[in-house]
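Yeah, one chain of the complex is gone here, protein chain that is, but the others are all in their spots.
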Amino acid sequence: MSQQETEHKSEWPLWEVFIRSKAGLDHKHVGSLHAADAQMAIENARDVYTRRMEGVSIWVVESKYLHTSDPDESASMYEPANDKIYRHPTFYNLPDELKHM
Amino acid sequence: MSVQKLKYILQIADNALIMGHRLSEWCGHGPILEQDIALTNIALDHLGQARSLYQYAAEQFNELPRAEQEKVFTSPALQAIIAGGQPIDEDDMAYLRDGWDFYNVLLVEQANKDWAYTAARSLYYDTFNYHFYTGLQNSNDETLAAIAEKSLKEVTYHMRWSSEWVIRLGDGTAESHKRMQEAASYLWQYTGELCTMVETDKAMYKAGTGVNLDELKTKWATAIGKVLDEATLAQPEEGWMQQGGKEGRHTEHLGYILAEMQYMQRTYPNMEW
Partner (left out) sequence: MTVHSFEENFEEKLEKDIAIEPRDWMPDTYRKTLIRQISQHAHSEIVGMLPEGNWITRAPSLRRKAVLLAKVQDEAGHGLYLYSAAETLGISRDELYDQLHSGKAKYSSIFNYPTLTWADMGAIGWLVDGAAIMNQVPLCRTSYGPYARAMVRVCKEESFHQRQGFEIMLTLSKGTAVQKKMAQDALNRWWWPSIMMFGPPDDNSPHTEQSMHWKIKRFTNDELRQKFIDVTVEQAKILGLSVPDADLKWNEARGHYDYGKIDWDEFWNVVKGNGPCNKERLETRRKAWEGGEWVREAAAAYSEKRKQRSRQEAA
């Protein structure tokens, strides 16, 4: 075992924190923190990231369980969406009289 | 307005101030950044409670007849303000009273020592506070009832924090178990006072303002027993209980706390900061 492993055996895992700032909105990633377990992670998140009433709901996920897309494949992952303009509402020509759509 | 009521408010306020003071000593020295922040939040809650209560206590005091005012607190600094005919405020309450006019329980002035002592002290006090504020919500004094309702939300979180830490340390490593047991057992002698009715408590309970502490005893003991059990800790042995804080007789710790806390106001009187 390396010296480093011995020294850092007590390092708490890293957690990613997501906060819903008010009802009706998505949880948004706000940062990360260390905690020994999930319950502590939620409590730490409350103390660290909502000191100024920034949230109504908290998600935490241990960082190691987060799967990320490979940025080098971003061309194949996201660019195809560029030409699917029909997914966007402004693609459609509608009469001006039409409201609330 | 009665002196009894003033003293009752001060009991609650002094508990909050001294507890907050002790917890604030951890700021910058905690075992990990996240917990440094968590404990400071709790310290800020206590300080906030203390301020609301001191403001109310000052109001009560200012309404007393002059002759009564002169008898309540003996410190020359406060006497000077009274002699000048000035109303007193939250800061005068915190910074100009002498030790024997502080009515906090002995438990809250005990030293931080380490994380286990801090957690045990918090567990004992938070659990008491939770049940106390629950009862105080029904006070016939609207201000106290309102403060209790607001504080209860904070205290519920405090109790969760301290229970979890006592359990974690008790059921953690061999070392943490040993330390946690030592702290829980040592501080036990200061817990008897929490639910003991002194004259002020009895009078205020009778008046419909205060909480019946006799009823709290079992609730407190049951809650503590559950946490200690889950923490795999032995219930401390019943023995002699230290008393006196609620009547102004303190441990040596309070003198040092006040010397530090009151130094500015005492050294530079009558100034705005």
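A and B label the chains in the order they appear, each numbered from 1.
Please note the rule applied: contacts are C-beta pairs under 8 Å (C-beta built on N, C-alpha and C of every residue); 3 or more make two chains touch, one makes a residue touch a chain.
Note that this is a predicted model, so its numbers are computed, not measured.
I'd like to know which visible chains would be in contact with the absent chain if the whole complex were considered.
A, B
Touching the left-out chain: which of B:14, B:90, B:126 or B:193?
The missing chain is touched by B:90.
Among B:175, B:215 or B:229, exactly one should touch the missing chain; which is it?
Per the contact definition at the top, the residue touching the missing chain is B:175.
For review purposes, identify every residue of subunit B that touches the missing chain, sorted by number.
Output for subunit B: 21, 24-25, 27-37, 40-41, 43-44, 47-48, 50-51, 54, 90-91, 94-95, 114-115, 167-169, 171-173, 175-176, 179, 257, 260-261, 263-265, 268, 271-273.
Kindly note down the residues of subunit A that lie in touch with the hidden chain.
4, 7-12, 14, 30-34, 36-37, 40, 48, 51-52, 68, 70-72
Throughout what follows, only the chains that are shown with their structure count from here on.
Counting in whole Å, what is the centre-to-centre distance of subunit A and subunit B, each centre being its mean C-alpha position?
Between these chains, centre-to-centre, one finds 40 Å.
For subunit A, which residues are in contact with subunit B within the complex?
Listed in rising order, the residues of subunit A that touch subunit B are 12, 33-36, 39-40, 43-44, 47-48, 51.
Touching subunit A in the complex: which residues of subunit B?
These residues of subunit B touch subunit A: 32-35, 37-38, 41, 160-161, 164, 168.
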